[in-house]
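The complex appears here without one of its protein chains, the remainder shown in place.
On to chain A.
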Amino acid sequence: MDLLTAEFFQRALIGGALIAITAPLMGLFLVLRRLAMIGDTLSHVSIAGVALGFLINVYPVAVGLAFAVIASFGIEALRKTYRSFAELSIAIIMSGGIALASILFTLKKGFNLNVTSYLFGSIYTLNQTDLIVVAAITAIVLVVVLLLRKELFLLAFDEDAASVGGLPVRYFNILIGVLTALVISASIKIVGALLVSALLTIPAACSLALSKSFRQAIGLVVIVGEVAVVAGLWMAGVWNLAPGGTIVLLLIAMLLASLAFRRMKV
């Protein structure tokens, strides 16, 4: 088939396959710590950074990344101030991000086209630089998660016990925020800022419905993410659909299947 050999499509597949490892993985840790909405927030802040990047003519993904990292520190700081109201800090930073993005976007006329590509994703326009960024981020996330998987597990399961065990919980929280920011800024060009949280949370939701152990849960989120992204891209290519939307709808279909399967088993 022509499509599969087209260079833009191959780049899309590679970029998509890489982000489908890391986004669901970080999403699992976020969901287990009841911080699922953090992805949405960081992606909206990241969009503000992208807008600024266009304004000052700097690689937009990099500015988006910087914004997301700063926002993740902000969330962690607010989370400490409003203990046990984690969602409050998330909501505040999210509205701040949207507000900033809307102002930056309207400062300069005529980049509406580029904006939509970041809101809804434009995986077919991935260039060499984007691919290198995605690959580097994937490598960083995988190495860190592999090295610290025991500690991340304990932190997600029982933060107090992690503390009593002498783990530097605060640094771990910052680390998770930064890794999430990295993953999000890498994935907004692929699935779009509006749909990023689907790639973070839905595989985790499938996994929670089906897994008995943490080991299974980790394997399952990556499998769900990969199937949705690769199959979604292919379907979108063949039937000429919006790739980001197709991926998300496939994820939702897989979630419904997981829930049905779980009900059958019980």
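The rule we apply is simple: a contact is a pair of C-beta atoms (placed from the backbone, for glycine too) under 8 Å apart; a residue touches a chain by one contact, two chains touch by 3 or more; residues count from 1.
Just so we're on the same page, contacts and distances are computed from a predicted model.
**Q** Can you pick, from "Cbb3-type cytochrome c oxidase subunit", "Adenosine 5'-phosphosulfate reductase", "NADH-quinone oxidoreductase subunit K" or "ABC transporter ATP-binding protein", the UniProt name of the chain not shown?
**A** "ABC transporter ATP-binding protein"
**Q** With respect to the chain omitted from the figure, which of A:E87, A:E151 or A:E226 is a touching residue?
**A** Looking across A:E87, A:E151 or A:E226, the contact with the absent chain belongs to A:E151.
**Q** Considering the entire assembly, which residues of chain A contact the chain that has been omitted?
**A** Per the touch rule, chain A residues meeting the hidden chain are 32, 34, 147-148, 150-151, 153-154, 156-158, 160-167, 207-208, 211-217.
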